[in-house]
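One chain of protein is taken out of this complex; the other chains stay put.
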Amino acid sequence: MTGKDEGPSLGQAIAFRSKDFLKWSDSVMEGILRRSAVGRGLDFLTKDFFNWATRNSIYPLHFGIMCCALEMAVASAPRFDAQRFGVIYRSTPRQCDVLLVNGPVSKKLKPALRRLYDQMPEPKWVIAMGECAISGGPFYNSYSIVPGVDQFIPVDIYIPGCPARPEALIDGFLKLQKLIKENKKGLLTGR
Amino acid sequence: MAEMWINMGPQHPMTHGLWNLRIKVDGETITDAEPEVGYLHRGIEKICENRTYTQILPIADRLCYGASLSWNHLYCRTVEDLMGIEVPERAQYLRVAALEMQRIASHLMWLAAYAADLGMMIGFIYAMRDREIFIDLLQSLTGSRITYNFCRIGGVAHDVPPDFERDSLRACDYMEKKIREYYDLYEGSKVFMMRNVGVGVLTKEDAMNLGVTGPPLRASGVRYDLRKDMPYESYPEIDFQPITHPDGDCYARYCVRMEEMLESCKIIRQALQRMPKGKWRVLAPRNAPIGTGLGRVEDPRGEGMMYVVGDGTDRPYRLKIRSPIFVTVSAAKRMLVGYKVADVVAIMGGLDMCIGEADR
Partner (left out) sequence: MAGSRRGAPGEGIERAPMKVDGEADERVIRTVIDSFPTTVKDFQKVGAGVLRAKIDRRDLFRACKLLRDRLGFEHISMISAIEYADRFELVYHIACYGSCMLLELITSTPKDDPTVDSVSAIWGGANWQEREAFDLMGIGFNNHPKLERILLPKDFMYHPLRKEYKEGP
């Protein structure tokens, strides 16, 4: 439309069609919230609250690859009960925070897994559970395994074990909560 | 109405393990189906050519993680057949008891996932709670929760821990009571019965021709159970009955697995009571002779086979693995065509798929 630094003046704005008006008002609000002191002030007030809400409602993706997936299922069973930490599995990547990779990633699966990771909205984290996801595991020199999921996806938490026990998985979730707490970011300004 | 292909998977809550099911639908009715596997292919047969016979034991566990003791045992039987080793009697009875506990745990895992898929979350909770009892027993026996590495070539790894027989018998009593409760829970649910009775019928001739084995075969009326018809270990000494059902639908497969759990409790009791004292392992030679070995067992999911070719060294020349789920999934088209999209979950869930063994 017009130059980026100033935007249209108020006089021109009144003459917009509705679509263009909404675009203009969005950009004005964005400027106020994200780039000015109002946004930084709001973030300062609400950062702790939103961070508390985020770290106590980690939603992993319903994605089981191999043996560690059984222990992931058992972690939400009555005995270990991950749900008391706010962990509920969701079926679609668009609603998830955490991608839990729990098995060896074969070359056929690699593009599908990357697509799942890209579909997840920010903020997102990745947990590599089990030896196969960390480094290829017992199949490290196979022709059809990617040796470690961190070759194509950035990983935040590594949970060792073959298979990783459900207690280890819950410990991994608690470490992720600590990680989220230490890296507090305001939702508006991202700082 | 226009027909179109729909892709279910590889990431889908219904697909336990990763596989892709492409179905062609005409409105709501399925007209064609094409399963696609291979997302979990690890190249195990090639890996095994570069490992010694003992190093393959933990890898054989990880073939099918739902019933890993069964695959470990199958591998040991195959290599014992190649090397000509006779396993001592105490080890045979112990293997039978552990295998039947693994069978109960595997069927309970299936029941939990099946109930969760069909919308009965209470089934998931109950089945997982009861499965923990058998997992604890197996953990006290072997040291691990799901990939046990318990059988060795020539016997088992170690003897039973103290009070193992007493705890196992108590677990069997508890399980027999609980399975009767499960019958009330599932058959009292009208939705469960509607989703299972008459759905996914597989006729006897189709089941035999398409290579379907295990509970789906017995649910179609064929009375064939490798533990009875070509028995191994100490199964000839034990009284039990293979379970069949004439209908061939999802309800029949559910019935067969529930009754099999009751039979397994009987087998565990007899095996532990008849177990003699003595050695539990003989030492196997390091190098295998030149020849072939064949192992064939009744896995909880069907007929598992392994074929090994030895060439005189301490590594196998070729190890071929036959997975029951690989062949049963190929029969999916016959079971799915003509039913609705909502029945896919019940039909494919009733086959108890563990894709790790299909893809190897």
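As written, the chains take the letters A and B, and residue 1 is the first residue of each chain.
Criterion: contacts are C-beta pairs under 8 Å (C-beta built on N, C-alpha and C of every residue); 3 or more make two chains touch, one makes a residue touch a chain.
All of these numbers come straight from a predicted model, not from anything done at the bench.
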item	value
Per the touch definition above, residue among B:Ile85, B:Ala157, B:Leu185 or B:Met208 touching the missing chain	B:Met208
Hidden partner chain, touching residue among B:Asp117, B:Glu132 or B:Glu303	B:Glu303
Option touching the unshown chain, where B:Gly66, B:Pro242, B:Pro300 or B:Gly356 are the choices	B:Pro242
Absent-chain contact - pick from B:His158, B:Arg274 or B:Lys320	B:Lys320
Where the unshown chain meets chain B, residue by residue	37-38, 41, 43, 45-47, 50, 180, 183, 206, 208-213, 222-224, 228-231, 235-236, 239-245, 255, 259, 262, 294, 296, 303, 305, 307, 309, 317-318, 320, 322, 326-327, 330-331, 359-360
Interface with the undisplayed chain - residues on chain A	107-108, 136, 140-147
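Convention: only the chains that are shown with their structure count from here on.
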item	value
Distance between the centres, which are taken as Cα means, of chain B and chain A, whole angstrom	35
Residues of chain A defined as touching chain B within the complex	61-67, 69-71, 73-74, 77-79, 91, 93, 103-104, 106, 108-109, 112, 116, 138-139, 141-145, 162-163, 165
Complex contacts: residues of chain B adjacent to chain A	10-13, 16-18, 38-44, 46-47, 50, 58-59, 62, 65-66, 68, 109, 112-113, 124-125, 128-129, 132, 145-147, 356, 359
